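All protein chains but one are shown at their positions in the complex.
Showing chain A:
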Amino acid sequence: MVMVIGLEGSANKIGVGIIQDGKVLSNPRRTYITPPGQGFIPHDTAKHHQAHVLEVLQEALAEAGADPQDVDAIAFTKGPGMAAPLISVAVVARTISQLWNKPLIAVNHCIGHIEMGRLVTGAENPTVLYVSGGNTQIIAYLERKYRIFGETIDLAVGNCLDRFARILMLSNDPSPGYNIEQMAKKGKKYLPLPYCVKGMDVSFSGILSYLEERANKLLKTQQYTKADLCFSLQETVFAMLVETTERAMAHCGSQEVLICGGVGCNIRLQEMMGKMCEERGAKLYATDESFCIDNGAMIAQAGYLMYNSGLTTPLSDTWVTQRFRTDDVPVTWRE
């Protein structure tokens, strides 16, 4: 029995999860929510994490019924992410590692999402669409690397949605993307928006600029409602994501798709991806918000796989980094 605790705080969520041999024992988290119209600033986000990390840690241990001495290793997010929040969490990981005398494992955040998705859904070797506030990548596994076949060449899709929510002054509680999704359900009138696919890559900056320039005027003249704009935005950006995922699948000969990352819990995106899969006899794997959105268990799970393949990180290498590519990590735990 191997038990790994994982600490995640690369963006506006602080989470601690405990995994034992593929079982999630606990996975509490807190989210830093800013007022409508505002994003989260690294400094303030770090303060939020610092204020809550110990209570979340205690909650994780209590809920799992685990004693620190039961833990075999401590996994934490090395990157990518915002520097100040990453550092705040890494400090806690290093401290408990020395207090409890347990090894550390530095985990790539994106790999955490992929491995958690594989664990929860049972997907064997999927083409992965990883979509969140900071990331948009289409990934497939090949020869000991998660290789990036397609990605955004500018904004992440979640960032595009978040920033549009700010234009409309939608609430950030529980997340701007969730509120766009709810609004979009009431949308009827489709506004054609720029559609930008380059091979397996996508670009969202043009769509955002287009809406930034026109949204308020379209609303004022009552040509479109807020719901119509949310609907049109979702339909356009998700169609781009599904199309490029399909391109990657056709290119790799893959018959499985896994959606992960915060935007991945959007039901409309899952529905569209599901239809695409149906049309080509493929299978879709998706998870709900508890595992799509950043959480501690995903870092614990990636850490668990690394630990079992013999990897730990010496204290001197437990620095964090804002830039850390998915394809920089040697995948020692898969054939």
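For the reader, a short list of remarks on this structure follows.
Keep in mind that, in the parts below, a residue touches a chain if its C-beta (ideal position, glycine included) is under 8 Å from a C-beta of that chain, and two chains touch if they have at least 3 such contacts; residues count from 1.
As a convention for this text, contacts and distances are computed from a predicted model.
A chain of the complex is left out here; the name its UniProt entry carries, from "General transcription factor IIH subunit", "non-specific serine/threonine protein kinase", "Mitochondrial distribution and morphology protein 35" or "DNA-directed RNA polymerase subunit", is "non-specific serine/threonine protein kinase".
Summary of contacts with the chain left out: across A:67, A:143 or A:335, the touching residue is A:143.
Only one of A:115, A:181 or A:201 touches the chain withheld from this view, namely A:201. Although one chain is not drawn, its touching partners on chain A can still be listed: residues 10-11, 79-82, 109-110, 132-135, 137, 140, 142-143, 145, 147-149, 151-156, 158-159, 190, 192, 195, 197-201, 235-236, 239, 242-243, 246-247, 249-252, 261-262, 271-276, 278-280, 294, 322-327.
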